[in-house]
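Heads up, one of the protein chains got dropped from this complex, but the rest are sitting where they should.
Chain lettering (A, B and C) follows the sequence in which the chains are written, and residue indices restart at 1 in each chain.
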Amino acid sequence: MVSKLIAIVAGVGPGTGASVARKFSKAYPVVLLARKPENFESLAAEINSSGGKALGISTDVSSVDSLKSAVEAIKKEFGNDVAAAAAIFNASGPFMRKPFLEIPPETFAASLNVSANGAILFSQSFLPLLLKGVELKSEHPPSLIFTGATASVKSNAQMASFSTGKWALRALSQSLAREFGPQGVHVAHAIIDGVIDIPRTKEWLKDMPPEAKLSADGIANDYWWLHTQPVTNFTWEIDLRPAIEKW
Amino acid sequence: MVSKLIAIVAGVGPGTGASVARKFSKAYPVVLLARKPENFESLAAEINSSGGKALGISTDVSSVDSLKSAVEAIKKEFGNDVAAAAAIFNASGPFMRKPFLEIPPETFAASLNVSANGAILFSQSFLPLLLKGVELKSEHPPSLIFTGATASVKSNAQMASFSTGKWALRALSQSLAREFGPQGVHVAHAIIDGVIDIPRTKEWLKDMPPEAKLSADGIANDYWWLHTQPVTNFTWEIDLRPAIEKW
Amino acid sequence: MVSKLIAIVAGVGPGTGASVARKFSKAYPVVLLARKPENFESLAAEINSSGGKALGISTDVSSVDSLKSAVEAIKKEFGNDVAAAAAIFNASGPFMRKPFLEIPPETFAASLNVSANGAILFSQSFLPLLLKGVELKSEHPPSLIFTGATASVKSNAQMASFSTGKWALRALSQSLAREFGPQGVHVAHAIIDGVIDIPRTKEWLKDMPPEAKLSADGIANDYWWLHTQPVTNFTWEIDLRPAIEKW
Partner (left out) sequence: MVSKLIAIVAGVGPGTGASVARKFSKAYPVVLLARKPENFESLAAEINSSGGKALGISTDVSSVDSLKSAVEAIKKEFGNDVAAAAAIFNASGPFMRKPFLEIPPETFAASLNVSANGAILFSQSFLPLLLKGVELKSEHPPSLIFTGATASVKSNAQMASFSTGKWALRALSQSLAREFGPQGVHVAHAIIDGVIDIPRTKEWLKDMPPEAKLSADGIANDYWWLHTQPVTNFTWEIDLRPAIEKW
């Protein structure tokens, strides 16, 4: 039954993740995954109080066990036959922009642990629910969407602790698009090329006009557009940047 | 005045071009460009009789003079202050899939003449109208969209008479995106990767399910989506293919 | 007989082309193609007087007839059974780095006419001689090498009159590599990313150390290296840039 369809969003800090969750909550109950409850609590409350349904689950996407618990919590809430209309991976690990030889090995490992391993484990956890969405003949093809960055296609000096994970993530998304597209799941990758307009970046680009930053709600609209593409017309990859961005 | 906004579509045979024209005619008067009138006449009639407005102009996009006449005809119809909300280049030259040494030089030249030179001349002809659309603060950023193909990013054996033009076209679109994005015009490129479901391809892929072909109306929807992106969130390139396509 | 093997170089101004011709003249008689005799005369004299053999032929690579005459002149000089060990396309058309709408259509056409059409015609003219080199079991696989640029993979604002031709050229080289590699001809493409140290660029980058420019002789060495790769290990594409180049 289609009412069993949910959307899962991993990485729901106050930016793209939150906007995506709000957007998809108009159509589906949304599950919000973040390590720290403070990253999803107010968002969940906001969605729940405005006619939507949101369930926040404290989850470490780089941990198999933590994801297993998340899936169990989801099934407890939505039933064992729960299916997913969308699973959106918006998480990133820590990184440092500094000379390569000054970056501790732990930083590289932590970055890969989220961007690469985390995305892999997230996909293994929720593809079964997305495939169930295909069985249920959901209105829109179930979608698995990954958030990438400029560093997903260009690996600049001093950026290796970010780009290694992001390139791995892009490889994952391309492979999954090829494997699961024919099974009816729409796997997509978005290259976010620019500064997103969120509280954390308020002081950035202050000498530029406001449209120099990407709108997080705009990104959410684009993810929704990807989600509504029919099986005849799947896009694997889009890039997104402000009109005035240099690239 | 925004009522002066039109959409121009070049290459309106019975496929993507026609679907795109129909889609954009819901919002704007559309100008249909094709060399042969039989390629736009019935489409123009259909749009005009169903509440839209269409003007077909017999035009050779590889000819400066022919495009000049087209612009004059447009100004005569819509006024000298006409502006464009969208200009969509969907034309392709002839090509041959056969051993390189068996293809006449004329075929290569003819292909480049449309895909490369034609796209350049089309852009030079209609960017001034798109920039006027920016001045008029059109609801959506004026859009210049180019139709690419698998051969825009992969140049297979025996396909050089097609791919040379398509790679040139992609280069054009990327350069224009970088130059005119900051001026408010949204330049985009679509990689159509698969067989489009049109009358001409009716007999193709007959042993496959119907969703093995791209929907032309779906492509039109995606072009419309590109058109409605705000200046904060421009996509330069999307790929489009059936879910079951091998790639 | 292997002594029938020649190398042909198109585009032999005082830079990469001249260095390549000198390098290959150590192993083969070289044919120098340029539109203007002053572009090959002193080079031919230099090679002929230093123990090599060079034949300059005034040729417009964008003209089928001119190339036909060149092939005839070559056969007259080296015999009807002449074969090629290498054919190197190093020509570029004119272009302008300025706002798109200020570039005359003729410039785009002229650029495509050399970089795209010229490369196509050059390839159609000399691939038969390269295939004859395969038959003759030349020591090194006969090689068809194209000179590209930064603009072959990145199409910057205001650079479309250069990049359209260079992307088309790259598409050509990739398609030919796929078609003629299995026939024993090594097709390669070199992305020259930076300023080449030639007389014309003497005043450029004057505030940088001398190694900020590419060495033309170094490029020639790399082309020779490509030429000597065995059939088991063909490289289609290399990039080349100064160590201190930003990219």
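Throughout what follows, a contact is a pair of C-beta atoms (placed from the backbone, for glycine too) under 8 Å apart; a residue touches a chain by one contact, two chains touch by 3 or more.
Everything numeric here is computed off the predicted structure, so don't read it as measured data.
Considering the entire complex, the omitted chain makes contact with A, C.
The residue touching the chain not shown here, chosen from A:58, A:117, A:150 or A:232, is A:117. Listed residues A:147, A:163 or A:235: the one in touch with the omitted chain is A:163.
Within chain A, the residues in touch with the undisplayed chain are 64, 99-101, 105, 108-109, 112, 116-117, 120-121, 123-124, 127-128, 151, 154-160, 163-172, 174-176, 178-180. If you put the missing chain back, the residues of chain C touching it would be 141, 178, 181-182, 184, 186, 197, 211, 213-215, 218-219, 221-222, 225, 229-247.
By our rule, only the chains that are shown with their structure count from here on.
Chain geometry summary: the mean Cα position of chain A and that of chain C are 46 Å apart. Those residues of chain C in touch with two or more other chains do not exist in this structure.
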